[in-house]
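For this view, one protein chain was removed and the others were kept in their places.
Moving on to chain A:
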Amino acid sequence: MSELDWIARAGAKAKGKRPAFFDDPAADRMLSMLTALIGEVSVMRQRLDTVERLLDSGAPVTRAAIEAYTPDTAAAQERGELIRDYIARVMRGVQQEVEAMAAPEPAIEEVSAALRDM
């Protein structure tokens, strides 16, 4: 059958102009790269988790064993926790911004000035 360059075709652009989210197009590109990278680190971490679990089980750690590995419910839960913790770490700045919006705070400089005169 015809040779399909699946790597090139997998990343095809969808028809339809992409919205610009930032004023500087470079920021949009950077965010795309960063988000993809965040995803790939998660993938590597999960692969490492698979290797660790195979080691724990005493089974030979081969690429075939890694590919064939399927987590049971408990392992899947632990791996889900791992991803959740990982996302919480890389997204901390954004999450704290959401927290900050809930309760407006004065700048530390103002706090310090206020405390000085107290």
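Keep in mind that, in the parts below, a residue touches a chain if its C-beta (ideal position, glycine included) is under 8 Å from a C-beta of that chain, and two chains touch if they have at least 3 such contacts; residues count from 1.
Just so it is clear, contacts and distances are computed from a predicted model.
Q: Between "Amino acid ABC transporter permease", "(Fe-S)-binding protein", "Class I SAM-dependent methyltransferase" or "Carbon monoxide dehydrogenase, large subunit", which matches the UniProt record of the unshown chain?
A: Going by UniProt, the chain not displayed is called "Class I SAM-dependent methyltransferase".
Q: Pick out which of A:Leu4, A:Ala26 or A:Ala107 touches the chain that's been left out of the picture.
A: That would be A:Leu4, which touches the missing chain.
Q: Tell me, which residues in chain A touch the chain that this view leaves out?
A: Contact residues on chain A toward the absent chain are 1-2, 4, 6-7, 9-16, 18-19, 21-22, 28, 31-32, 35-36, 38-39, 42-43, 46-47, 50, 66-67, 69-71, 73, 76-77, 79-81, 83-84, 87-88, 91, 94-95, 97-98, 101-102, 104.
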